[in-house]
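All protein chains but one are shown in place.
Each chain gets a letter, A, B and C, in the order it is written, and its residues are counted from 1.
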Amino acid sequence: MPETLPQPPEVDRALALDHGLTSDEYDEILDRLGRTPTFTELGIYSVMWSEHCSYKNSTALLQTLPTEGEQLLAEVGEENAGLVDVGDGKAVAFKIESHNHPSAVEPYEGAATGVGGIHRDIFTMGARPICALDSLRFGSLEASRVRYLFDGVVRGIGDYGNSFGVPTVGGEVYFEDAYEGNPLVNAMSVGVVDTDRTASAAAETPGHPVVLVGATTGRDGIHGATFASAEIDEDSEEDRPSVQVGDPFTEKLLLEATLEAIREGVVAGIQDMGAAGITSSAFEMSASGGTGMDLYLDRVPTRETGMTPYEILLSESQERMLVVCEPGDEETLAEIYGKWDLNAQRIGTVTDTGRVRAHWGDDEVAVLDPAHVAGDDVPVYDRDTERPSYLEETRSFEASDVPDLEAADVEDALTTLLGSPNIASKRWVHEQYDTMVRTNTVVAPGPSDAAVMRLKGTEKGLAVKTDGNGRYVYLNPRRGAKIAVAEAARNVTCAGGTPVAVTNCCNFGNPNNPEVYWTFAEAIGGMGDACRALGTPVTGGNVSLYNEHPEGAIYPTPTIGMLGVVDDLHTQPTTAALRSEGDVTFLLTPRGWTHPDRLGGTEYLSTVHDRVAGDAPPLDLEEERAVQAATQALIRDGLVQHAHDVSDGGLAVCLAESVIHSDGLGL
Amino acid sequence: MPARFGVVVFPGSNCDHDAYHAAHHVFDQETRFIWHEEESIGDVDVVIVPGGFSYGDYLRSGAVARFSPVMQDVVRFAEEGGLVFGICNGFQVLCEAGLLPGTLMRNESLRFVCKDTPLRVENADTPFTNGLTEDQVVTIPISHGEGRYYADEDVLARIEAHDQVLFRYSTADGEVTDDANPNGSARGIAGLVNEAGNVCGLMPHPERCVESLLGGDDGRLIFESLLAHVSTVAA
Amino acid sequence: MYKATIAITLRPSILDPEGKTLQHALTNLGYDEVDQVRMGKQAEVWIDAESEAEARRVATETCEELLANPVTENFDVQIESVPREAAKQGTA
Partner (left out) sequence: MYKATIAITLRPSILDPEGKTLQHALTNLGYDEVDQVRMGKQAEVWIDAESEAEARRVATETCEELLANPVTENFDVQIESVPREAAKQGTA
């Protein structure tokens, strides 16, 4: 019999509000249960109805995105990684996710656990991660706190990825005052699986054992999910009982054991434990399987003594997964995980009750309907929107408001741009990452617009890139989001790939602010337009709201993770570097294109004139598609020596970078 | 006469697949993984102790791995003259196991570093370097956070006297300078052999540059040296 | 001249993967008596101060500002008086 428990607090409306639930949500729970929830049940609702887990403020919008494509295999859910068939019997699972709030408090562990979490999302589908990318945004480098956060995040990504043994091959880093105090740390993972070897994330068959595998459970990051849905304020640093700590060594063992168990056919269903630990995986697997679960929490291997059911269910200890297997396979499962020095402890059984029932010894501590907690009956909000007032001021900007560039100043302006943190070389960052482990990296970070990875056993490669520009989206959310997709596709194209599918990470402010929600709705609209026009469906992603800093919301920042396929790995990978003397360089533009003479949102305007104003740069999706199609055809026909997209800093920086990356050539 | 390779796998090794790919797929040699709990390494000509983060590199890189059951047999194999090749983390494990002198400490920059690195060949007369020439410069990638080679002065003197240093970090034209030294290693040492010459430790990763597709193939020369040595010994 | 010996340890609730791995390794080596291992840092700081109290104040401030991570670590300061020239070779 487990030890007797301390008396849990009395559950009432005030406690529900403390847990981050709204008054209406508490009424919805009382109505659905027909009774007051137990303390443990309240904890479950608070974490599962947080924005981070439920997407309650974004589901309505995200459903407008295109998610069909003949190459897409998995049924797309907001939380699962997308699965794209790339031929040769292989499929690619890829996803990008945010770990912004934990990284603001403890940059090293926040970033490290972000990398660990996204890789688990990939290998929970049976895929072996072959590369990682990131997308980082910080305040200005003038502030020492920003330098501390930047250094900690880069070390965290490096130490975790290098030890876990997956190369970090690409990413982007931006520094803007708007991210002061609330850095954005988006981590992306790309994995490969044989199409007949994927794993399901549902608990489909009553009677199947439910097994907790991986590390032991402690009080790590309890309420990490709710915390991720609350704004960061001065005293939020104290209310973190325990920071989540990543252990890449245990994760490497968990990866090898899990892939081995899936290969041996002893995994019927499996789900990674991300935010909300056991709770999210148990309820989500039951909801998608249309079943229920009986869980016995006293059997969970714990690392600390005296943990209550509430703490065990909500603990976010890292490197753990929930596995459902066929009766009788538990021994093989325990044997495989034991070989890798990991726990594999049966903690319950799948049932047909349509309820998840958590027990502590003989007592039932929670009995809840998974559909209501994590499925279709979770509340969905469609917030009201209001066009932000700042747009009046920013859109009034004319190019003539700033002095034109004299011939004599051109050189200074270019060197200022090339030296600005947003454009300058990021070698200091990616040289701290192992970019080559697993010997698949054909094009590493630096000279190329996108990384190119070899698909061993085929002639193919993958071109992968993360992209986004918060300043453009701030100035014009719809067009800025279109540009994010278009630019990611352009980068993949310039690297010799054909864009295939997208994952997104939507980093926005407080959704209850109508002006913020307007930028979110507009951005999703623009993202959908671009994905449809460029034929790159969305396979899944992540939403991070409540990204605010003392003066207001951060720049609305949807980041895009783009997957492209390189058909012939030996001839098509292309970099920005000039290759040989006598080569001729062309500027590829749509027919009848003329220079729009607009400076809105440019790096030049911000760096040289210290102004963020105007409208986002013009973009015509039809023309964009045509230019990319032409570039892909030229590369396929072997006519292209080097290719580079014109983006931050414009044509001047684009040409300068091509020279800088070349081997002593000029232009 | 093919050479039989054995690649040791510790929990946490992550370059084991890369070494296997090089030996088996690129050089078409008989190669097998040796799990760290196996008592015997079996019938092999060359044992590769690969790179990675054995046991998470906790405490010191390689500190825990050397106690794995397989290491007892690797030490026996080495003492009997068998070829043992420790790459990166493998070099650290061989030092911890006492098969190679000195130790590998945290990089002087206190940062992990991963980049292509020029190396100058110091001794071309060993099973690992007979396919190279002295003073030749090859470019092989490094990827480590604890790669600073250290040994007491008297040990360093003995290593130099027995010509045990195989590679030093250098500039592209073979100058051994402080700037060319990525981690602060004593005497710019990137790789060395034991006095008998059959056990080698190398911080750079030759298995990462045996295919021009990946940007360089100077690493082939080391594998080719091993194959040449095994075939002459067997003949 | 004073020498501060500062123990910087992870707060008890914070997971220590390194300690966990080493405890496991020691048990495998036959040290069954070893029940748990927690790894931390030790900083030795030589301080040119007028008094022990002054040295303790400086040592504590350097921890709060730089040497210890307030989110995940606790620190404990021991102060001892040391001969001046010993500091140079760090032999005290």
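Everything below uses one rule, namely that a contact is a pair of C-beta atoms (placed from the backbone, for glycine too) under 8 Å apart; a residue touches a chain by one contact, two chains touch by 3 or more.
Everything numeric in this text was worked out from a predicted model, so none of it was measured.
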Report summary line: Out of B:V70, B:A151 or B:L166, the sole contact with the unshown chain comes from B:A151
Query raised in the report: When the complex is taken as a whole, what residues of subunit B touch the one chain not shown?
Result: 59-60, 63-64, 67, 96, 102-103, 105-106, 108-110, 150-152, 184
**Report entry** Residues of subunit C (touch criterion as defined above) contacting the omitted chain
**Finding:** 1, 5, 7-9, 12-13, 16, 19, 22, 25-26, 29, 31, 33-49, 54-55, 58, 61-62, 65-67, 87-91
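Assume only the chains that are shown with their structure count from here on.
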Query - Averaged-CA centre spacing for the pair subunit C and subunit B, given as whole angstrom - result: 35
Query raised in the report: Counting only residues that touch at least 2 other chains, which ones in subunit A make the list?
Result: 247, 249-250, 341
**Report entry** Residue numbers of subunit B (touch at least two other chains)
**Finding:** 55-56, 58
